[in-house]
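The following block contains the structure, expressed as structure tokens.
Removed from the display is one protein chain of the complex; every other protein chain stays in position.
Up next, chain A:
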Amino acid sequence: MAAEMAARHARMAHRLRELLAALESGDDSAFEAGIDALMRERQDGLFAQVARLTRDLHQAVVEMRMDERLARIAGHEIPDARHRLDYVVQMTERAAHRTLDLVDCARAVVRGIEEIAAHLAAAAALLERAQPDLAEVGRRMHDAHTQAVQHAAHLRTTLSELAEAQAYQDLSGQIIRRVIALVGKVETALLELLHRSSGGPGQPVDRLQSAANRPIQAQSGELAGPAVPGKDDAASQQDADELLARLGF
């Protein structure tokens, strides 16, 4: 920048000396041409300055947009995602309890079927007597039939409600996908920010990209949590059994 300025000053001094010489020698056309060149020189400098200002302004606008984007993500989208994930936890918990309630209903049906079986066995025992009370056998079989029909209807309703209770998977899946998309956006914004602040290749951003394939490392003292199939180097139940067997369990 300083060298450019010095060259410009030298050029100006040269032109001024030429201009003075033309004036003193009465060379009007040379004087006019010199004035024109001087004006052009000044204009060129002005243009260069305007160009630099424009570049700075553009950069400032880009950075402002970047700041706006990060501010929107940090101020709105992340709290929103947290709220949605909380909702997923609540929704899955509710669905699990609903499912378990319905399983309890189905258990009651199983007990009912066992009672029907007992009634039928009792009816069969009556038939084995020398003179069976056929009317009594008929009454018991009729009762067993009525109960079986009731239990079948109850079980059918329970099963369809069980199926309905699985709707949480669709909803929670959609919410989780949105959060995955948000995490992607945060990643992109952070990478751009690093690019901007690191100013070129070989900087922290490249190390970050090369580290992207590494799994999230648990901090010391933190547990790995549920294993994701194909992602974590986790033991299966069989591995765990073998490991414990080797340790003498």
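General observations
As a convention for this text, a contact is a pair of C-beta atoms (placed from the backbone, for glycine too) under 8 Å apart; a residue touches a chain by one contact, two chains touch by 3 or more; residues count from 1.
By our rule, contacts and distances are computed from a predicted model.
Selecting from "ABC transporter ATP-binding protein/permease", "Sarcosine oxidase subunit delta", "histidine kinase" or "Two-component system, chemotaxis family, response regulator CheY", the unshown chain of this assembly corresponds to "Two-component system, chemotaxis family, response regulator CheY" (UniProt protein name). Which of A:R52, A:H97 or A:R156 touches the hidden chain is settled by the complete complex: it is A:H97. When the full complex is taken into account, the listed residue touching the unshown chain is A:S236, out of A:S29, A:Q131 or A:S236.
Counting the whole complex, the residues of chain A in touch with the unshown chain are 93, 96-97, 100, 103, 223-227, 232-237, 239-240, 243-244, 247, 249.
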